[in-house]
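All protein chains but one are shown at their positions in the complex.
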Amino acid sequence: MTKAGFVVANLFRKRTRTILTLLSVVMAFLLFGLLQSVNSIFSSGANFVGATRLFVQARVSFTQALPISMLPKLEAIPGVAAVAHEMWFGGVWQENTPLIMLSLDPRTYHEVYPEWVMPDAQWQAFIQTRTGMIAGKLLADQYGWKIGQKIPISSNIWPQKNGSKAWIFDLVGIFDGKDEDWKRRANIAFIQQDYFDESNQFGIKGRVNFYILKLSDSSKAEGVSKSVDAMFENSPDETKTQTEKDFNMSFVKQIGDIGLIVRWILFAVFFTLLLVVSNTMAQSVRERVPELAVLKTLGFTDRSVLGFVLAEAFALVLFGGLLGLLLASIAGAMVERGTGGQFQLRLDGGVWLLGVVAIVLMSLAVGLLPALRARRLKIVDALAGR
Amino acid sequence: MFGQALAITALSIRSIPERWAPSLVIVVGLTGVVAVFTALLAMATGFESTLKATGRSDTAMILRGGSDAELNSAFDRDSTDLIKQEPGIALGADGKPLASAELMVIAELVRKDDVKNGANITLRGIEPAGFELRPGLKIVAGRKFTPGLRELIVGRGVARQFQGAQIGDALRMRGSEWRVVGTFESGDAHDSEMWTDINVARSTFGRIGSSSVLAALDGADGLARLKSAVAAEPRLSLDVLREQDYFSGQTRQFRRTIGFLAGVVTVIMALGAVFAALNSMYAAVAARGKEIATLRAIGFGGAPVVVSVMIEALLLALVGAVLGALIAYLLFNNLSVSTLGQSFTQVVFNFKVTPQLVARGLVIAVVIGMLGGLLPALRAARLPVTTMLREQ
Partner (left out) sequence: MSESMVEVRNVTKVYERGTQRVEVLHGLNLDIPKSDFVALMGPSGSGKTTLLNLIGGLDQPTSGEVRVGGSRIDQLGRGELARWRAHNIGFVFQFYNLMPVLSAEANVELPLLLTKLGAAQRRKNVAVALEIVGLADRAKHKPRELSGGQEQRVAIARALVSDPQLLVCDEPTGDLDRKTAEEILGLLQVLNREHGKTIIMVTHDPKAAEFARRILHLEKGQLLEQAA
């Protein structure tokens, strides 16, 4: 037996009570893990710092298009190294699975987004194949797409010239992200803007939802943003230029304050948990007063008795908390696999760290008072039953 | 049996103050579960009812075929004129078909509590008939916009939540200035929109056709007639739905997401509450062990004991539930928030704590209370009297 063994043995003094308390802790931390992951999905979108690129959109909304004629003007701005452009295609796979699909110029896009990794031969194929399409690895894996296949995509917004809403593309490449962060974003597909321009029914040509500027000097981001917006002020195509990071952040903010909701829920949950576990610890110490007194008679100091009680609280919350976080991890991974990487709910290091901090704080909160009581108790009074 | 159960219950309830700590655990646990459940669903209910309230059953929404949202829908001038002539559309006071071509465009405003991050708001260009088709809409301040001028009226929700939308304010869009001249209230999703004359919108935003056409239906079979006429007409590839059905459909995604979230959170919290309740009730039974044993020794049956324990658990759970519903109501009812709607524009809505929601919360409490009370109750009834008398 060891001191640790003694602590654990005491935990299971009243087995039912310990197990029920443990389960309450597990539930609380399960919720904590899941909700914090949801929260970090939303805020990670905002915190994700790509290389400093600038997003240029129509001032009013990115759903409003800008004309392609702006391209040479943007390229001419000092500080701009390269300009890519994207248009939202809005494709649908099979019956009703919406895809994130953009039409663009492959050459310029490749230059502005070096984070997408794909063999050179496939980039060339994309550039040269009018009807070509490249897809991110997550997307290709989920739907079983292979290079060389013809992929039928329907579009809600753009019918073809022949009136049909079905478009067929040749999958000529599959790309992946250069690191973990980018790999998680490889759930999009790209097609050629030129092909789109010739084939759509409305004769829409040269529509751009976003211009993406690669800067020659990222410290000049603010200056270049201002120049762009100044250039098109008072024209029918007023622009709003911001860094990629700010764009992501503003998007998330539009959804609402998810963080606030999560914090409120977790507050309610942990407040209740605090009560539950405090109650258990207090009861446990209360019924053991004579035993604690005997420990002191054996020569254990007041401080070591305090230590035993604190350790007990810590063991309880630690075990339950880790189990809860683990369950959240598993559940999150299942959700992630089930939605093909759309909902990246698996717990990352940040959430685990936060969880451990929560475990430590909760242990202290529930263990401190009973531990102090245990430290204070006088042998003589306790043994006499006072 | 009933009398016995009541007597024992009265005894046990009177002793609750001695066991205030574990009893408090049940109450607080249930307060938490019910408060969170009620708040989350009040959000869903509010959003859903705002959108559901939008749209009438005697009005048709006509969109381009295959587009599932107004934002994606666009059809040209010819189609717009043509559709108005189709059968099934009621006539207005002037003898002409009562229909309004509408153009949906996105504008950007900054939230009142924010500094730079803009949010997208729907700007809807309408024809004069648009007002007639929505009789529930009232101008509550200022006046209607003048056709031909760059004037706007804004919905109540927009005026409340966003900057620069008060009467007299000027908004810059597409290189030109627009003046806010009035505020309207319609009690539905339109409160999150800004309205103007469709022709001004067309010319400013460089659009020729419309996003949709809203038309009054003629009689009970108006919709059917209109639908078949459109299907038969090769020049028109349009979808015709009841306006109400269109908007209810729009809530699908949000409803699903929030419903799922609320469901998962509530289930997990409820499980935690059940464990906590079990803990407390086992403690209660243990604390009252001698008392229960004495009662049994005297001659009270096992069943009344079970009932009394269950009632105690239920009572504590219900107290917690009522508190939780109250907290949710006081903190959240009518709280105005906005979020991203289907077209990447904001929808302003209020949290709604309805009686049905409160009732559902109470049901949850009853379930948790019963689950938390059952096993301990059975143990109290089954434990040998002598053991219980000795244990103290």
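Note that the chains take the letters A and B in the order they are written out, and that residue 1 is the start of every chain.
Everything that follows uses one rule, which is that a residue touches a chain if its C-beta (ideal position, glycine included) is under 8 Å from a C-beta of that chain, and two chains touch if they have at least 3 such contacts.
Since we're looking at a predicted model, the values are computed, not measured.
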| item | value |
| --- | --- |
| Chains on display which the left-out chain touches in the complete complex | A |
| Contacting the left-out chain in the complete assembly, out of A:164, A:201, A:235 or A:301 | A:301 |
| Hidden partner chain, touching residue among A:198, A:217 or A:291 | A:291 |
| Touch residues of subunit A, complete complex, unshown partner | 1-3, 5-6, 9-10, 12-13, 290-291, 293-303, 379-380, 383-384 |
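Here is the rule we go by: only the chains that are shown with their structure count from here on.
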| item | value |
| --- | --- |
| Approximate Å spacing (C-alpha centroids) for the pair subunit A, subunit B | 26 |
| Residue ranges of subunit A in contact with subunit B within the complex | 16-17, 20-21, 23-24, 27-28, 30-31, 34-35, 38, 59-61, 63-64, 90, 156-157, 159, 163, 165, 202, 233-238, 240, 249-250, 253-256, 261, 264-265, 268-269, 271-273, 275-276, 279-280, 282-283 |
| Partner subunit A, residues of subunit B touching it in the complex | 21-22, 24-25, 28-29, 31-32, 35-36, 39-40, 66-68, 71-72, 74, 105-108, 114, 117-120, 172-175, 205-206, 237, 261, 264-265, 268-269, 271-273, 275-276, 278-280, 282-283, 337-340, 343-344, 346 |
